[in-house]
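Removed: one protein chain of the complex. Kept in place: all other protein chains.
The block that comes next holds chain A.
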Amino acid sequence: MITTVIIVLVILYFLKDLFSDIRSVNPLDAAKQESPVVEGKFTPKTLCKYNGSDDPKIFMAVKGRVFDVSQGATFYGPGGPYENFAGRDASRGLAKNSFELELLTPLDQPLDTLEDLTPEERESLDSWEEHFENKYKIIGTLHGENEK
């Protein structure tokens, strides 16, 4: 009796395997799809999560414009030399060629106006801006929390 049951189970297993061979796929199943970020306006708080850690994408603001620097993850991603700039307004740090955290404007403060930069620092920042324009895609603009 037990032998018969085992043989039936084995036959069922082989049949299941046979029918599973003709499985089909449905890549249009909406549940599996994730939507990319919509380009447009960012605030310091909405930008900060795109730092390569909280989100795999890496965005960075320079002179009020937001760049997608995900391709440069080795520089701007976690562990990279410029990782402090990921998800932040990097303008002042780039102008002063410094990675110091204190050069980043706190998230709850108004946007950095950069008015106190020296001519040399402005030139350095412009040069960095040109570098980003040539290399990375602009995906939006940076605005203060209270700006409409």
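The rule is short, and it goes like this: contacts are C-beta pairs under 8 Å (C-beta built on N, C-alpha and C of every residue); 3 or more make two chains touch, one makes a residue touch a chain; residues count from 1.
The criterion applied here is as follows: contacts and distances are computed from a predicted model.
One chain of the complex is hidden; its UniProt record names it "AMP-dependent synthetase/ligase domain-containing protein", one of "EKC/KEOPS complex subunit GON7", "NADH-ubiquinone oxidoreductase chain 5", "AMP-dependent synthetase/ligase domain-containing protein" or "Trafficking protein particle complex subunit BET3". Shown as candidates are A:D68, A:E83 or A:E129; the residue that touches the absent chain is A:D68.
Mapped onto chain A, the footprint of the missing chain covers residues 2-3, 6-7, 10, 13-14, 17, 21-30, 32-33, 35-40, 57, 59, 68, 70-71, 137, 139-140.
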